[in-house]
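Sending over a structure as structure tokens; questions will come in a sec.
Missing here: one protein chain of the complex. Every other protein chain is in place.
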């Protein structure tokens, strides 16, 4: 609710592209998750607060009936924002009362509640990125929140080197981890080095000025098609005016800061930059192995800065999601959960790429070294960026 | 403002297809028309109330800069509804004060003000039809206003017959008429007969049940493509359930009433029905000649019934817009207005068909016998219907 | 068969856009017309020469089964060209033998045979325009036939003037006319003037150089969309290179000749040019009335020149099809033929514009003053051009 505080009612309703959802939909959907997966199933006598909640607020669980078409979420005015806030309060109360009742709570239900909380954290981040995109198409460039980050020149890149080794990747964490992070398993790694910080806007501008967007050999074939089809010449939200690069931020239209990490780029752009620079992107296993002991520090969602900057040493967390060269596939010996929860992660395991790290829009307690985020290679509306790697020590 | 009274703020924002606009856009656009065409040009010292009004609220006047893409109007949350209402009050006040000032007002400006009022009336009707469409995609079938029409069995069709004759069509009305109605001109008409009332839902259901939608020979070639592409089987807003036809109305989901005039059909459907029935649609000249002396009576927008019914004798006005077989072309010896107003009507004179009459959503004082409405042949979200004609007396 | 003489077998197979058909399809379809409408119905014991002829060579007669998708005609290799030529010879022989038999031939059948011949003439013209388009996409710019037209400076435009009058349009010709030309009927015309010759390339280049293609106010709204969607800057087949305009012709790539009539333009381009020039396009009735007594002279298909030039006085025929401002609608009191023939013309009476005159690709005996050709407003692959008109004498 804190995230939507600065919004006008009108802002809750809009959806500027099929990938984004209206803020009110996010609020209702993350509430519905608790209602349909926990209250309806496990609390005797509970009935839906809104009769047609499932029809409208089911995102993609085909086992729960045909979801309302995603691209049309922005055409739904009712239930109103106030009704959804009431719905939210009602479900919160019921869940709290259920948790504080004297009856013993089944482990499976506790696991569902944890899942519901982590699910809600994911939607907290999406709320931020969707509000940003939704606002960006408005010629008035509305301000969501003012921001006062000072960007400072980051230290020069150092290469962190790792030896050839069989390593352990993933987790068996029982307290909480997503199914796609499990199980912990062994992986053979070759020697590699990874950069001590993400690529900056200033560095990325060198790529642009060296005709990066018009030189086919830097690009994957699908990426080059994307560049030509959409006339791409810069990251999302950037435009060039009178010799200066501007970008739309959640604090309004601003000059691009050369010291900030480049963000809002596709996998194709990250990969093309790396090839131009003479390096490559890391695999997700290299990334995880390199940063498994890194402290979870950074400017997370809670700071409400909402524009990435390189503040702490390696800027691993709370900065940008870092594209890896690893497609999203199941880990060895992983199992698919039964029923609707089997649709949570596993069914997206095609045509998507893994991102690691966590951005300035990620809740601090949501992230961990084994966390696997994933998006299609052409998506740019997340705070996605680049960390370089290379073979050998 | 009375039209939007039942709306929640959320309802003002949505746009369920490119043809419809958000209610707040209609309010802002019809206000902007007065601001940009009158206040800015003719009132010394007047400046835009909203700096970027033209950028957002220009509909299609290319001579006034590139309009914001029509299909994206529903992605614009700001300015808020309240700001637009304030904008509206501000401009109303300025126009009123200008009109009541002591200075003499130029004829050209008075003509612009009249045009602005008629323009606003057009958007009053569009508000109704757009709210209807926007609401219709919501699985909750929201009610805009309750309605209490009693539909009664209409009298049997009689054929009104007219002799071969050179007639006068159109108008030279100086008080107010649109450029596309002018000038009055002569037209050679052959003997024809026209129906004493529109086609009813009951009659149209006969066409459906006689495989009207699956029999190619009733259809124009473009219409048949449309039927197959969109799997059309009934008018817009209709669905069949357990042997009964239901349709979405502004009073919610209701059973289709057999005595009401059929509405929300395309030109293709009107034309196919007429061919199936062994008749044809009238030309716009036949229509105008037949009804030139008909009183402007009916259940107009002001009645807020908003569902067509055959109440008065011939149901010529205040019922449904009646598709004619006449494409929208300029009248002989007509002139195109200069500047942006030249874009008002004339530039749409290709690929559109004329409708005559005026519907239950038309303001009473907006309509007249010479009025020419026009839509592309596939459009169905207006209150469009059928009046049959035939050759000979 | 003379038309396809210069073709290689490969040329018979290709279809470079959905609007064009492979030459072998034209040969087979016009043969099939005689087979299915005459031999099958009226010659005892006749059976299809190719078992699946109707499946593949029916163009659009829905009453004869679902036609093979038009856009996929270029994916059909078999039956081979030789088989189709044999098919053609077979049907020709059967028709000839039927006609020369001693039995009396019914008037209805004679009418069908005449229709089959006129139908074939239409496909002769389409063969030429489709071969042109199909060849044009090949970077090798193949030559269909060399041509040796000398283009000469045309006489200055004179305005042919006509008085206000009730005139007779259309025909009741029993010998041969299409259903869409009938019946002869009266029309009220206002005074108008029409140009003594079509617009030339040189004149059209003035429009281009005066920013015709980037000035919205010259264009119909649908036309302006078309210009932006397809980045139109010149007629079809033109490209600008080193300061010179070139165009692809059936004799290969050539410099644009300033004295030749402009051709391969859409209705939108014709209309925009006229508005820019301060005139308008004629209605089809004005055109017919102005040229009803003009001799049918010009460089027709039979001359095999296949590039329009202004040779004879008014260049009414055998030059370019002239876009009129009249949409394609039925004449007053016209009747629709029964059965499949009812689909021949009437079902296309929506969203198309009338062209008059006949081009350098039209067979000489196919054309007459009352002839109504029709295409959608955006089509450019016919030899279409411009003749200007204006109100008043």
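Some notes on this structure:
Note that the chains take the letters A, B and C in the order they are written out, and that residue 1 is the start of every chain.
Throughout what follows, a residue touches a chain if its C-beta (ideal position, glycine included) is under 8 Å from a C-beta of that chain, and two chains touch if they have at least 3 such contacts.
As the structure is a prediction and not an experimental result, all values here were calculated from the model.
Put simply, the hidden chain is in touch with A, C once you look at the whole complex. The missing chain, though absent from the display, is touched by one residue of A:73, A:197, A:325 or A:379; that residue is A:325. Residue-wise, the contact with the chain that is not shown comes from C:137, picked out of C:110, C:137 or C:155. Touch with the chain that is not drawn comes from one residue among A:176, A:224, A:246 or A:276, which is A:224. Contact residues of subunit C toward the unshown chain are 8-16, 24, 52, 55-56, 68, 72, 74-81, 134-135, 137-140, 142.
Residues 60, 62-63, 166, 185-188, 190, 216-217, 219-224, 267-268, 271, 275, 325-327, 329-330, 332-333, 336, 342-343, 347-351, 353, 377, 391 are the ones on subunit A that touch the missing chain.
The rule we apply is simple: only the chains that are shown with their structure count from here on.
Residue numbering at the subunit A/subunit B interface overlaps substantially, since over half of the positions present are found in both copies. Relative to the centroid of every protein C-alpha atom shown, the closest chain centre, again from C-alpha atoms, is found for B. Most remote chain with respect to subunit C, judged by CA-atom centres, is A. Distance from the subunit B centre to the subunit C centre is 36 Å, each centre being the mean of its Cα atoms. Our note on geometry: subunit A versus subunit C, Cα centroid distance of 57 Å, whole angstroms.
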